[in-house]
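On to chain A.
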Amino acid sequence: MTELLLIATIAGERVAIPAADVESVVEIEGVTPVPRSPVHVAGLAALRSRVLTVIDSCASLELGTSDTGRSREAIVIEVGGYPYALLVDTVEDVIEHSGKVRPIRTSIAPGWRRVATGMVETESGLMLLIDANSILSGPTAEAA
Partner candidate 1 sequence: MEDLINEFIAETREMLEALGGEIVAWEAAPSDRARLDEIFRFVHTVKGNCGFFDLPRLETLSHAAEGVLAEVRSGERPADHGLVSAVLAIIDRIGELVQALETGESISSADDAQLIEALTASPSASEREHQGSAGTVLEGRKAVRSIRLSIDLLDRMMSGVSDMVLARNELSRRLREAPTDLAVEAAFERVSTCIAEMRDAITRTRMQRIDNLFVTLPRMVRDLSSELGKQVSLEVDGGDVELDREMIEMIRDPLTHIVRNAIDHGVEPPGDRTAAGKASSGMLRVSARQSGNQILIDISDDGRGIDGDKLVKKAVSNNLLTEQQAERLGAAQKTALIFEAGLSTAREVTSISGRGVGMDVVRANIERIGGVVDVDSKLGQGVRFTLRVPLTLTIIPALTVSAGGQTFAIPRSAIEEIVRSKNDSVRVEALGGSHVASIRGKRIPLTWLADVLGVAPEASASEQSFIVLKPAGGDVYAVGVDFVHDHEELVIKPAAPVVMATGLYAGTTLADDGSPILLLDPSGIAARAGLLLDQNELEKLAARPHAPEAPQEGTQALLFRTIYGAKRVIPLAVVERIEDVLPDAIKLSAGRLRVAIGDEILPLAGCGDQVPSHRIRILRLSDGATEVAYGFADVADLVSVTGEMKPAASPGEVSGVTLIAGEQVEILDTYWLFADCASTRDGGGRKPVCALPTDDPWMNTILRPIIEGAGYHVVSHADAEAADILITNAEDEDVPPLPSGQVVRIRSSAEVRGKADDSIYRYDRTGLISALSRHAAKRTKG
Partner candidate 2 sequence: MKSCLVVDDSKVIRKVARHILETLNFSVDEAEDGRQALSRIETKMPDVVLLDWNMPVMSGMEFLRTLRQQDFDVQPKVVFCTTENDAAHIRAAIEAGADEYVMKPFDRETLESKLQIVGVA
């Protein structure tokens, strides 16, 4: 079975995200902070007349916080009727993938372990397959 995968870089690492989960890729500028929200919630951003909840993917993966002051690329996904923008370093490509999703056998950082569903072999190498939804829940979800 072929699947379209979006290849993006998060915290310097290239990952694959099922394109079916992704609504669009946008440039995010001017994030309005949400005081007292969890650390991985970067804030809110407007996209046309929609308000996106901006998620700092790095913070969600417990890999530090990203700079939201400058314009950033983000992946827009919709969950439960709410649009979210996941901040990423860059979005590189969309590829067709027909190989197997392999289980992760190596030891990876806890943040990655929480969001990765497996590994995929692409032309540009082996990378983690990420469940975009689980980036939303952030590090607090497991602690609670």
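The set was built so that all candidates are chains of the complex that A comes from, given by their letters.
As a working rule, a contact is a pair of C-beta atoms (placed from the backbone, for glycine too) under 8 Å apart; a residue touches a chain by one contact, two chains touch by 3 or more; residues count from 1.
Computed from a predicted model, the values in this text were never measured in an experiment.
Trainee: Have a look at 1 or 2 and point out the one touching chain A within this complex.
Mentor: 1
Trainee: What does chain A use to touch candidate 1 in their complex?
Mentor: 30, 32-38, 41, 43-46, 48-51, 53, 80, 82, 84, 136, 138
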